[in-house]
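The structure appears below as structure tokens.
Excluded from the complex is one protein chain; the other protein chains are retained at their positions.
By letter and in written order, the chains are A, B and C; residue numbering begins at 1 in each of them.
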Amino acid sequence: MALAVILVLLVVGTVLFHVLSPWWFTPIASNWSMMDDTVKLTFWVTGIVFVAVNLFMVYAIVKYRHRKEQKALYKPEDNRLEWILTVVTTVGVALLLTPGLFVWAKFVTVPADATEVEVLGQQWNWSYRLPGKDGTLGASDAALISADNPFGLDPKDARGQDDVLIASPELHLPVNKPVKILLRSRDVSHQFAVPQFRVKMDMVPGMVTYFWFTPTKVGAYNVLCEQLCGLAHFAMRGRVVVDDEAAYQAWLASQPTFAQTRAEVAGDPAAGAALYAVCSACHGAQGQGNPAMNAPKLAHQAGWYLARQLRNFKAGVRGADSKDVYGQQMSPMAATLADETAIRNVVAYIATLPDERPASSVHGDAAHGQALYGTCAACHGTAGQGIWATNAPRLAGMSDWYLARQLGNFQHGVRGTHLQDFAGAQMAQLAAALRDERAVNDVVAYLATLP
Amino acid sequence: MAYVALADRDHALHDPQTFVTKYIWSQDHKVIAIQYAVTAIAIGLVALVLSMIMRLQLGFPHTFSLIAPNDYYQAVTMHGMIMVIYLLTALFLGGFGNYLIPLMCGARDMVFPYMNMLSFWVYLLAVLVLVAGFFLPGGPTGAGWTLYPPQAISNGTPGASWGIICMLLSLAIFIVAFTMGGLNYVTTVLQARCRGMTLMRMPLSVWGIFMATILGLLAFPALFVSAIMMALDATVGTSFFMPAVVSMGKAPVHHGGSPLLFQHLFWFFGHPEVYIVALPAFGIVSDLLSTHARRHIFGYRMMVWAILAIGCLSFVVWAHHMYVSGMNPYFGFFFATTTLIIAVPTALKVYNWVLTLWRGDIHLTVPMLFAIGFIFTFTHGGLTGLFLGNVTVDVPLSATYFVVAHFHMVMGVSPIMVVFGAIYHWYPKMTGRMLNDTLGRLHFWVTFLGVYAVYLPMHYLGILGVPRRYFAYTTADFPESVQSLNASITVAALIVGTAQLFFLVNLVWSLRNGKPSGSNPWRATTLEWQTPDTPPKHGNWGAKLPVVYRWAYDYSVPGASEDFIPQNVPPSASAPAGAHA
Amino acid sequence: MAADAVTTDAAALPGLHGAAMDLAADKQAFPVPWGKLMMWIFLLSDTFIFSCFLTSYMNVRISTTAKWPNPSEVFALNVGSTPVPLLLIAIMTMVLITSSGTMAMAVNYGYRRNRAITTSLMLITAGFGATFVGMQAFEWSKLILQEGVRPWGSPLGAPQFGASFFMITGFHGLHVSAGVVYLTVVALRVWNGFYDRKGTYETVEIAGLYWHFVDLVWVFIFALFYLW
Partner (left out) sequence: MDHAATATHAEGQQHPVAIYMYIWALLFVVSTFSYLVDYFHLHGALRWTLILVFMIVKAGFIVAIFMHMRWERLALKLAILVPPLCLLVLICLMAIEGNYTFVTRLASFVH
């Protein structure tokens, strides 16, 4: 009876696998332990049924397997048995459903003392908004979204002025305080999910959805997007850091309000020119870049991107890795820029520099590169022009040798590994899709052909 | 009675003359069935290959890196859609439905053979349009088989320009094809049965296919409508499903649409759809079990009522796919309740299958092996469904590999088991030859053990929180062990995938070399085995329609000379009337 | 149940029990021709299509924050200088109802094997249908040219207004147009005695079912789109 034996083995094996499996829920870090309980309960009930049904089947297979002059029993209906089974099943189902509904009732009723936090999802990263002093969030509108109002807040709405805007994918929360997470999306549906919190919810463009929980463990947790949102869905990461009260307040204090972000003055090219003198040594007076100095072209690169990279270098988010030789050279240079204003000024100056095409130095199969570039185009644009909304810098007409080197760095964990470098980490995940050096050169070669 | 005569009214069978009218433009339900089946299996193999490519990426992301993220999402999407719609739906209804309904009901053909023929050709067109997506600029859509807008039609999703249009068009065409066929199946079952064939004497195969067809006729409209509206949103610029969105930093062009509306429409179709592929499997497996256990199906009436109950309930559970979609959270109470209620009739079917084996005279033939494999995997998959149906339990598991494991176990494995069992069972009737037994057993064991090795561990990835529809993970997200588990799953999947060659080889080889089967190799009671010639000729029954005297399950009737009494045998000393008229 | 072939005399038994007996009958569940049942089931399926359209329209209309234009003004016609609300729509409704009436009678005369009257009634029905489509074309052009309403937006308010309107009335219009062709074909066959030769006029009734359904759908569109 090979079949019977194997079926028994499968049943036993299944149970054993369940018991011994190292793959199980991540340690819970929220108040939703009841969810785990309902799961465990369900495992018990269904597990018993699974074993019972299959072992009975095995019994039948063994006992009633075909033998000479054996005849099956002819007894079409057995209503009593059917009814008993119906009742048992109904009871079993009720046993599962009732606790489930009770917990769900908790889920849909948000505690009165829960503070609101808005999560804004977009292809393919996260940002957050806190109500600020007045405890209420201002109105938003997709039509208002732009590079300098990424949250699309209504400038005329008084409630919005003190809203705290967190442009980074890292959110901090105070431990043991219930939060109501409001979910808003800028483009397509996403899902804000942190396995350790158990609860999650889609964010649907054109409306605002919610769920609530109370973080119970201090620590840092990865945010995963669990609603297919396009090509980089799998690389859409954020982080929730659960702090004790003191640390939380400290963090909160360092975050700008909407009013403050509006107040920021544009950089001053004239002031920037002076600062740029330092840079020009390597990057050239026209910011045209200089392979000999390993300095990439800066002219015509998106200002917001340059500013972010300068901040990263200053903060050691980039260029800290010992393998990143040239990055390490850049860090001290960036350090000479005193503050945010300095950064803005120098970026403003770079914006005034003329755009001249660097000679191409990387050789590869542009046709093949074009095929590969299909993936990159999603963020960097079909023309490689760069898109602020996806944090993607310009690639077309930039120093190709530099692009190749950076792709290499991303692939080999030289860049994009720092905890705060979310965009870099995302790029690293996508760069991993390029099989080898050849693939890298092909893409870069294709980029060189773009106008 | 004026109208009773209607059913006796024989078809004006156009008798096919040329090879073309016989095998290509054929109006014979059996030929159409085979055309449907071959097309479905062919496209199914494409989906199979796609799944293998996906597995290679998931199992060995950096060793092979055959594909880029956009290819992966296109593979996932086409894999899912092809498997559900173009393989299983078409194979069960267009294939088995076409072949079995007239034969099992004792009809000469479908009631409207010409329309039936059109149905196939339109289906073929749908498949071609779908495949065309692969060759258009941007490739097929990568929006996931659920095609949620805005994502499905906005840049940043592969194939958002041409692919999605192809997909929507193909679906619309498929629905037209299905409607033409479906109207035929339903009307044939209701109006064209032979004398003595009452509904409560019909084999459960027919019941399952019949109910599935009704579900199709009532559920596909929702998909049809949403396909049209999404196509309009994409091409004309209407805003049904599209709110104001800032895609890639560009200013909104749409205003005020509701993405949730699409999700509701999709699942109003989608959930009945999963039963469309399940119910025929339920029906067919019942007949396999009863025939090869030489015992009547246990609790026939209950089985019929269960099919009806499941069919009705399946229209009021759809939003269990949307517990965490941001819909009105209070819906959770309603849908969790209705969803778990479905478990009861389904449970009864499971019990009755097992109870059919109990006190039977079980022959472990290849079809029987697959039938038992079905019970095992379906019970497993169904039970995991209870996790997901119970709203609270679903929240942590939704959108993880637990879901993927659930629906493969219950849809990607168990109905496929039935498909295989059924082909081993009816191949003799279709060709007059048996399939090779050794190859068959080999095929069963590798497939059965293989798929369990694929999908059992997958649940635990889900519990750990590994999300579905991920091209790759980083070690920052999940422990190394996840990677190694994925690798082993891939290996198992590859083995199973290649094992299908046993089957394909068997199909072709036995056509010539299989041992002749005779007209009723399994000594079965149902009408299709009682045809005057095997394979049945055009018109099925020769001069005279059969007359039915008993239900489909008179196996091992006490006092009978044989351990089975065909439905068309009148009661007599050697063949007493069964307990069940 | 008797073991030999059963043939229930369905017409004899009224009520639920009768229904049960019908369904328990062998050979066929309903005392109607194959084609007629098939048409009924098709219409059932079509009902789901139109219901989904209307439900979607309802959902987007409820959920939009933009102003929803008032149909009774948008679809008003000027008689002299005074605007009469929904005038054209009212007329269209009457036209369609009338066509349904003539169709019903056509079916009737069909069964009485009165070819001349049947044919003419059907052609009249088709004629009304064509008129309806014509009026709809007029209404569309008025909406597009004068009101500036487009499927992707409208000066009057919510873009879903135009979108739903064009989609729903358009889909209904297609049904009507198809019906006109269908009726004409059947009418001609009636005329050349095709059904006398075939021995039954059920096709006329089947065509009738389809036509009445088109009318039925309009009843809902009228109430839910124009009057809401």
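One rule holds for everything that comes next: contacts are C-beta pairs under 8 Å (C-beta built on N, C-alpha and C of every residue); 3 or more make two chains touch, one makes a residue touch a chain.
Predicted model, so just to flag it, every value in this text is computed and none were measured.
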Interface partners of the hidden chain - shown chains only, full complex considered: A, B, C
Residue among C:W140, C:F171, C:W191 or C:F222 touching the omitted chain: C:F222
Selected from A:N54, A:Q161, A:T209 or A:N441 as touching the chain missing from the view: A:T209
Absent-chain contact - pick from C:L77, C:A104, C:I144 or C:V185: C:A104
Identified contact with the non-displayed chain, of A:V119, A:L182, A:A433 or A:L447: A:L182
Residues in subunit B touching the chain absent from view: 1-3, 214, 218, 258, 260-261, 264, 268, 312, 315-316, 319, 327-328, 331
Residue numbers in subunit A that touch the chain omitted from display: 137, 139-141, 144, 154, 157, 182, 184, 206-209
Residues of subunit C (touch criterion as defined above) contacting the omitted chain: 10-11, 14-16, 18-20, 22-23, 29-32, 37, 40-41, 43-44, 47-48, 51-52, 55-56, 58-65, 72, 85-86, 90, 93-94, 97-98, 100-101, 103-105, 107-108, 110-112, 200-202, 205, 208-209, 212-213, 215-216, 219-220, 222-224, 226-228
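Throughout what follows, only the chains that are shown with their structure count from here on.
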Chain nearest the overall C-alpha centroid of the shown protein atoms: B
Geometric centre distance via CA averages, subunit C-subunit A, whole Å: 51
Computed distance of Cα centres, subunit B from subunit A, in Å: 36
Rounded Å distance between subunit B and subunit C, as computed from the means of their C-alpha atoms: 34
Sequence positions of subunit B contacting 2 or more other chains: 256-258
Of all residues in subunit C, the ones touching two or more other chains: 63
Subunit B contact footprint on subunit C (complex, rising order): 1-7, 9-11, 23-35, 37-38, 41-42, 44-46, 48-49, 51-53, 56, 59-60, 63-66, 151-153, 158-160, 163-164, 167, 171
Sites on subunit B touched by subunit A in the complex: 61-62, 65, 68-70, 73, 142-144, 146, 148, 150-151, 154-158, 243-249, 251-252, 256-260, 293-296, 298-302, 324-326, 329-330, 332-333, 336-337, 340-341, 343-344, 347-348, 350-351, 354-355, 357-364, 369, 372, 375-376, 379-380, 383-384, 386-387, 390-393, 395-400, 449, 452, 456-457, 460-461, 463-465, 467-474, 476-477, 481-482, 485, 553, 555-558, 563, 578-580
Interface residues, subunit A side, partner subunit B - complex: 3, 6-7, 10, 14, 17, 21-26, 34-36, 38-39, 42, 45-46, 49-50, 53-54, 56-57, 60-61, 64-66, 70-78, 81-82, 85-86, 89-90, 93, 96-97, 99-101, 103-105, 107-108, 122-123, 141-143, 145, 147, 152, 183, 185-189, 191, 193, 195, 198-207, 209, 222, 224-235, 237, 372, 374-375, 378, 381, 387-390, 425, 429-430, 432-435
